[in-house]
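Before we start, here is the structure in question, set down as structure tokens.
All protein chains but one are shown in place.
Moving on to subunit A:
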Amino acid sequence: MKLWTKITLFLLPIVIALVSIGIGRFSVDFTTTVQILLSQVFPIEQTWTEMEETVVMQIRLPRIILAILIGAGLSIAGASFQGMFANPLVSADILGVASGAAFGASLGILLIGNGIAAQGLALVFGLLAIVFTNIIGGVGKKMPVFMLVLAGIVTTALFEALISLIKFVADPEEKLPAITYWLMGSLGTASYQDLWLAGPLIVIGGGILLAVRWRINLLTLPEDEARSLGISVGKLKWVVIFAATLVTAASVAVAGIVGWVGLIIPHVARMLVGNNNERVLPVSVALGGAYLLIIDTVARSVTATEIPLSILTAIIGAPFFAILLRKTGGGWS
């Protein structure tokens, strides 16, 4: 990849963010938006209303940052899982992490109400789910990859049944709509509180994955070969799994289940830069952040009512992905 392509790619989320902050149901002039943003750093005389400032600083900004973080996080987690298992089918949703986290959050909404409890439980159950999948699938042992995918399907089925159980007992007026809506994914109530909760975890998990991205390539080698290169395969696998799960569960905790991103973005990245995870992971971060940001901007601004994210990620993502697949043959060799 040429240098300028690289620069364009990594500037993409930032450029889209700048455009996105000027878009929304509440109309704020673009110049006003820029002034409001600049006024946070430089002393600029206030010519705008309180409301405009709240919209830009308290509603749009945290939401945009979260959308980029979550899009990037889900994509890098998906890319890591795919790279690690050398399997284009796996993603955090398929390994059961997303449904585990979703179960945790539904449980939180049902028992405690909402907020921190739901998000904390999402994390706990997301991690539990991946441990469960690994026990069934036998990670670290000489097990074929399809075992792991099957294990993930089993785990997902189990947690989805538990989610249905929760929906069944939930109060149909107040809690059920909250749970259902949330299961379709939304950043509709994103705030700095959510950002502080999920942001650090996504950054830490993503940072770990980026740091070991070169070694993820080695995980696909036969174990003794990797060992001869001085890499402890077992330990590395767990580091990758833990980091990717941390990222996914943190995302689910604040935005609910956002499907498709973790599956398709890594594919797109591979179509652009090939199979080397050293390149696939950073490119996934840039593309994923940009993609979810675009989706979320559409979700919040096209109609008066919020559109659930998963609907859009699938409706926009699936045909786009289909075309790419036909054109490139998947980029997986």
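Following the convention adopted for this analysis, contacts are C-beta pairs under 8 Å (C-beta built on N, C-alpha and C of every residue); 3 or more make two chains touch, one makes a residue touch a chain; residues count from 1.
Following the convention adopted for this analysis, contacts and distances are computed from a predicted model.
Chemist: One chain is missing here; what is its name in UniProt, given the choices "YbdD/YjiX family protein", "Xanthine dehydrogenase family protein subunit M", "Cysteine desulfurase family protein" or "ABC transporter substrate-binding protein"?
Modeler: Its record in UniProt gives the absent chain the protein name "ABC transporter substrate-binding protein".
Chemist: In the complete assembly, which of A:G71, A:G100, A:G152 or A:G188 touches the absent chain?
Modeler: Residue touching the absent chain, from the options given: A:G188.
Chemist: Pick out which of A:T54, A:S164 or A:S232 touches the chain that's been left out of the picture.
Modeler: A:T54
Chemist: May I ask which residue of A:E160, A:E223, A:E278 or A:E306 touches the chain that does not appear here?
Modeler: That would be A:E306, which touches the missing chain.
Chemist: Residues of subunit A in contact with the chain that isn't shown?
Modeler: Spelled out for subunit A, the touching residues are 24-27, 49-51, 54-55, 58-60, 109, 113-115, 168-169, 171-174, 177-178, 181-182, 186, 188-189, 191-193, 300, 303-306.
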